[in-house]
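Here's a slice of the assembly, chains where they normally sit.
Chains here go by letter, A and B, matching the order in which they are written, and residues are numbered from 1 within each.
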Amino acid sequence: MYTEKVMDHFTNPRNVGEIPDADGIGEVGNAKCGDIMKMYLKIEDGVVVDVKFKTFGCGSAIASSSMATEMIKGKTIKEVLALTNKAVAEALDGLPPVKMHCSVLAEQAVKSALLDYSKRSGVAIPELEGFEPDEDVHDHEEHEE
Amino acid sequence: MKQVYMDNAATTKMKKEVLDEMMPYFTEQYGNPSSIYRVGRESKKAVEEAREKVAKALGAKAKEIYFTSGGTESDNWAVKGVAYANKDKGNHIITTVIEHHAVLHTCKYLEKQGFEVTYLGVDEHGLIDLTELEKAIKDETILISIMYANNEIGTVQPIAEIGKIAKAKGVYFHTDAVQAVGSVEIDLENSDIDMLSLSGHKIYGPKGIGALYIKQGTKIHPFIHGGSQEKNRRAGTENIAYMVGLGKAIEMATADIDGHNKEIMALRDGLIQRINDKIDYVKLNGHPEKRLPGNVNFSFEFIEGEALLLSLDMVGIAGSSGSACTSGSLDPSHVLLAIGLPHEIAHGSLRLSIGDFNSEEELDYVVDNLAEIVQRLRNMSPLYEKVKGEK
């Protein structure tokens, strides 16, 4: 059901943990749906110099978080903004259709953290204007009748 | 790597004795039981002997046993068959919120076809309230369908009392005993059960065979129409090999239920205790006493079940989270929600179901690995972080 990449990131997740003096923290999802993702960013001169995550969720949620952190580490804010859930899923060699929303969560956690950074630091990020993480990104398999 | 299979409530490994009895019907004994020549007559005999065995195991008459393609078909047949056959009498069905989807989705379907269904709730242990059941019965009620024992949390319902109530009110009573057969003594002749579903693959028999007990005189339509097999009530060329397998499997499973339960319960209670001792923030789901001998169902706070299952699989341990029969869906189990678990706790559930092939030594392996995995996943969890902070 999962690719080797997913299983690798699930078993050996990169960048798990917290950053005590983070510049931006984003938390998305809700426990009701079985998934919460929390991202911590350390940003210097517009570059993500460190990132850590914590995730309550399934295998693909954990793998997506891990992959997302790898993909944004060392990148500029502009580059980070370009991260899509599809890119995360592709980097994992694909996710089952019912699990795509886990990668959406990863994208949104990153953006939430950036938004938090923007608020705290006063650095404007116009691309995030109006950004609001969905409460319910779950999109389960079609039920045919 | 070590392989420890702890998902016996989802399906079991077939016993060698069962397969051995089936084998001739895959080779030389291939005759159609409906035909009159020798190889057909021999098949017919095998089918009827298997039916006798199923009947004997349940204290029923052979002519009250109908073979089906599994527990799901049996449930569909019982519920739809009675609904359609009695719709001139009434259109109301009573069931519970914790039924297997085979009953639940059948009831949902019947609602769309003009039937009315009452779904009884359950208490924190998964038991229904008999007074509530009695109150739910009205003039239009034609059927009560309540499972014998739940597949997820193992809770065993007060079937005798439910039967009495149904009988007193003149309402048919069907019970899904797919999980109960082999773990609970069943004596249909001295019961008020009108229909009972069972399945082969939960008792070390083959997958894709089941039976429906239909008490003589019960008004029920056939569900699968066609040839005159099964006394004109269930059409289709007989799956002789599997019928023979089911006969052998149920014979073995009911030969010494008490002795067997004692062994399985010793393993179960040891497992429950060790998990309680070794891991904190856990909750045993289901009834403390009225539960299936092999059922262990725990919620582990702050983590999610699928991640837990995947991690266990990596060390060779097979368990389940929510109903394994329906895990195509990612919704938290309807049973765990029904006993009042908050969503996030329901998500962190793990069912380990013990079977005849498990050993004490395997359980050690499970507990050691489980403790480690739970800790690792918790260390990744933002929810656990908060609790630790509060400590």
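Heads up, the rule we're going with is that contacts are C-beta pairs under 8 Å (C-beta built on N, C-alpha and C of every residue); 3 or more make two chains touch, one makes a residue touch a chain.
Computed from a predicted structure; not experimentally measured.
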Stoichiometry of the full complex in this file, given that only one copy per chain type appears: A x1, B x2
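Here, only the chains that are shown with their structure count from here on.
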Euclidean distance of C-alpha centroids - subunit A vs subunit B, Å: 39
Subunit A contact footprint on subunit B (complex, rising order): 302-307, 310-311, 314, 328-332, 342-344, 347, 379-383, 385
Of subunit A, residues touching subunit B in the complex: 2, 7, 10-11, 13, 16, 18, 27, 31-38, 54-59, 61-62, 98, 138, 140-141
